[in-house]
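What follows is a short report on a single structure.
As you look at this complex, bear in mind that one protein chain is not there, while each of the others sits in place.
And then chain A:
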Amino acid sequence: MDNNSILKYLQGKASETEKAKFFMWLEESPSNKEEFLAIKKIWALSAKHKNTDGITWSDLKPVVQLKNKSRLFVKRILKQAAIFILLIGFGALAQYIISTNVTNQLTYAASYSVEAPLGQMTNVELPDGSMVMLNSGTTLSYSGNFSNGQREVYIEGEAFFDVEKDRKHPFIVRSKLVDVKVYGTSFNINAYPDEKIFNATLVEGSVSVLNKDGKEMAMLEPGENAYYDEHQLNVIVTKVNTEMYISWKEGLVTYRNEKLGDLAKQIERWYNVEIIIQKEGLGDERYFGTILKNKPIDQILEVFKLTTSLQYEIVPRANEPTLIYWK
């Protein structure tokens, strides 16, 4: 194939027939393909697309805010009267089954995503003024159409929402298992089959939990928690102490009858460490109590040591998360 035909293809000027011809040439021999791959790479790496819209970093920046302080956020919530606060948690295990494929499906078209890396919390202010606080290891995505009134976000992990009131434009939180919809005062929840657990705790406002067909499964009042997993038909609603569910925002975590094995998974996420439970049965041992997760990890492990049968050993590793044995 002559060079000009390759150039035509590279510059996107080839006709359908020329394209077909090009692919025939390409498939003819591995060396043809190799030659084209090399050229195309140089071509792609030397490409520039004029920034005719005059986009600058400040056009993108305002939607993203990375802060470790939760003070401001809480202050803002207290100042606003007409807000809805919803907490969604997917359970320790479910957070780990973050499938990138699913995110991709929902986010590839003109979308933004914000990730709270392991061991960090992230505050996000959405274009409509709604605030979201992401717990460690959580991803929040939203479409570029968000500011045009399409208030929709997709979440994997755990987050605390403070949604700006707007009756005309419903606010929708999508997840693998559920969708949550807010029309001024209500949410709509939808479930995805491969997610294990869904948990929503309402602090303020009013929320409906709906199944995939849009049928209402439950209505939440402040102080109530909705629990749902793929094996059951109905949402279980219980009165809860909301503090227990939202305490992670302040760095406080309260456990009631939690398995140490599940706890280990959470600690791995917060501190970006790897925990290996060596003693048989230790993972099933239960823990009651409150821990301050902003404290150094050895302090937390000391607390566990005092209140359970756990012993531990910390093994720092270069370029890899620190290894901790529970024995």
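General observations
Methods note: contacts are C-beta pairs under 8 Å (C-beta built on N, C-alpha and C of every residue); 3 or more make two chains touch, one makes a residue touch a chain; residues count from 1.
One rule holds in what follows: contacts and distances are computed from a predicted model.
When the listed names "Protoheme IX farnesyltransferase", "RNA polymerase sigma-70 factor", "Membrane protein" or "Iron(III) transport system substrate-binding protein" are checked against UniProt, the chain not shown comes out as "RNA polymerase sigma-70 factor". Only one of A:I6, A:V180 or A:L202 touches the absent chain when the whole complex is considered: A:I6.
Residues of chain A that touch the chain left out of the display are 3-4, 6-7, 11-12, 16, 19-20, 23, 26, 35, 37-51, 53, 55-58, 60-61, 64, 66, 104-105, 107-115, 117, 122, 144.
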